[in-house]
Structures are given as C-alpha cells and as structure tokens.
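What follows is a single structure, written as structure tokens, with notes after it.
What you see is the complex with one protein chain gone and the rest in place.
Our next item is subunit A:
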Amino acid sequence: MAMNYNSKDEVDGGPPCAPGGTAKSRRPDNTAFKQQRLPAWQPILTAGTVLPTFFIIGLIFIPIGIGIFVTSNNIREIEIDYTGTEPSSPCNKCLSPDVTPCFCTINFTLEKSFEGNVFMYYGLSNFYQNHRRYVKSRDDSQLNGDSSALLNPSKECEPYRRNEDKPIAPCGAIANSMFNDTLELFLIGNDSSPTPITLKKKGIAWWTDKNVKFRNPPGGETLEERFKGTTKPVNWLNPVYMLDSDPDNNGFINEDFIVWMRTAALPTFRKLYRLIERKSDLHPTLPAGRYYLNITYNYPVHSFDGRKRMILSTISWMGGKNPFLGIAYIAIGSISFLLGVVLLVINHKYRNSSNTADITI
C-alpha cells in the first residue's frame, strides 16, 4: 500500500519558544504524541495495492480449494440410515416401544475398500442437542468428580437432578438422553461365516475431556462404592458405573458418555462411535464387499421425526469428507480473481482523471 512515513523532521512546531521559559510555564510539551505527530503509516487503497491483493488471493484460494475438494472426494464414506421409518426397513419393527430389546440387521455393500483407519459414527438428525434448555442441563462439577456436587447436583440439572430422593449421577437432560443403541459390524466374507469387525471403544474422545474434564469421584475401592448414594439417570438401563467392564472406561470417563456429553452445534450431527484400526499396510481396513450391521435398537427418535444413521468414514489431513469448504474456496478464489479483473478495468478507465489539479477546494 502507498506509504508515507511521517517523520519527525516535518516538525515546525508552533510559536517560537520563549527563551528560558520558567519552570512554571504552562507551555505544552513538544512531544510527537501530544502534538499528534506520531510517526505513522498512512495506507490508502490504491490500484497498486488492491489489485495484486485480489489476484494473489484468487491465485492462492483456487489451488487450496482444488486441493480440499480432491482430498474430500478421495475420502471413502458410507452412510446407513437405520431409523426404520420405511416399512421395508429391517428396523421398522423396532419403532413400536413395546419391543425391548429390539434387534435388527441391515446389509450393505462397500463398493471400494476403505484404507487406513476407519471411523464409525452414529448420526442423529432433528435432534436439538443445541437447545438452550438441554445444553445447560448438566453439572460440570459433578462430572469432574467433585464429591459434594455428586451428592448435590446443580439446579441446572432439573428435572433430572434427583430421583426417588437420591441424586442422579450423572445428572441432567444431556446425560439422561444418552445414545444407547449398540452397533456391531460384520464382514460377510467369501466363506459363509461372517467375520466380526473389531471396534475399538477407546480413543474416541478428546484427551482433555477424558483426563481433565471428566473424572470419577474419588474415594472407595470400586467404582460402585464411589458412586454410592446416587441413582442412575431415569432413562438409563444401568447405573453409570456399569457402562463398561474396563475400569478405565467406566463411570464418568466412559468415552461413549464423554462423546455424548460434548453437545453438537447443529440439530443434525454425527458422533464418533468406534474406531476400526488399520491392521497392516497390506490389507485394507475394510475391504470391498458385503457387510451387515447388527443394531440393538434402544434409542427412540421417531417421536420427534429424528433419523439415526451409521456412518463409516476414512479421514484425510483435513478431517472427514467436506465438500463445502473446497467448493467455497474455489468459488471465492474465482470471484476474487474476477473482481481483480473488473477493478483493473475500472481503474484503467478512471486513472487518467486523477491528479492534483483535481482538488477543487
């Protein structure tokens, strides 16, 4: 940008200084700050600065956009809706609340093999995890293992604060509505017996959540003792200390629980459910072929027109599939480039008419 450095030599400060001004003189100090003469850079939007900016931004954004787009397209992703609202769906039977527990199986085929680590998500739609009433209905002190909060949860948790005169652990609507479908994946190999895919339960939550934010209450030998005096959330089948057999994944630090407690931004969201780790470099993690998904259908979404999905996805350097960002970058880059051209033309047209003689005042 056009620069002008207001140097101090410009100073020709006001009236001549009275020689030997007395100490009591009320003469203001002749400093650059007080005289508003601080050295400064006075940028103006000139053609020389603005046009290159647009071209450069265009030239940077378009490749980035293409890169993102290509990366995003290379990501393998499959999404299976198992809500079961269609009568043909195998899970249709589970819509009625009487059938508990309800099991259903959905078959699907992977056209291409999934390389590298594969992530298994469950997705919910029309589920307002970002509703204010819902978001605040938790007690972070309790989840952090605070003993007093454990037995006396925050008022925010109402109406899931106490049940039958016992404090609920974990309290609140978020915990109460925890996703409790169980998903299992099986590869139908060439041989008739299906191979179960190993689904890793741990490593799906943020390290900070697992180690800082969520902690089991202290004291006691067993987890059950630590949660003594509390009761399970109303909708839960098991108390919190029975979420998993692994003591490192039980209680408040159960990762499924932690993932659920990290509320989503939008009413349509997906949450990490399991990891399918790459076994070796030679074999794809999920080879192309036929699979089936075993679902223990517990979670009711039909009442609010929600949808449930299971998603399998690989990831890249920039995360999962994200077509928007790539397209947006390409679009903005192109627009910027075009704008640069338009501005160039306009500037060329008007350039001649700007000189000092122009100043009419």
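Here is the rule we use: a contact is a pair of C-beta atoms (placed from the backbone, for glycine too) under 8 Å apart; a residue touches a chain by one contact, two chains touch by 3 or more; residues count from 1.
Keep this in mind: contacts and distances are computed from a predicted model.
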One chain of this complex is missing from the view, so tell me which of "Trifunctional enzyme subunit alpha, mitochondrial", "Phospholipid-transporting ATPase", "Cytochrome c oxidase subunit 3" or "Sorting nexin-2 isoform X2" is its UniProt name. "Phospholipid-transporting ATPase"
For the chain not shown, which residue from A:Asn216, A:Thr231, A:Thr285 or A:Ser313 touches it across the whole complex? A:Ser313
Across A:Thr263, A:Thr296 or A:Ser334, the one contacting the chain not displayed is A:Thr263
List the subunit A residues touching the unshown chain? 2, 4, 6, 13-18, 21, 25-30, 34-36, 38-47, 50, 53-54, 57, 61, 64, 68, 117, 119, 121, 126-135, 137, 139-141, 143-144, 146, 154-155, 158-159, 173, 176-177, 204-209, 211-213, 259, 262-272, 275, 300, 303-305, 313, 315, 317-325, 328-329, 332, 336, 339, 343, 346-347, 350-351, 354-356, 358-361
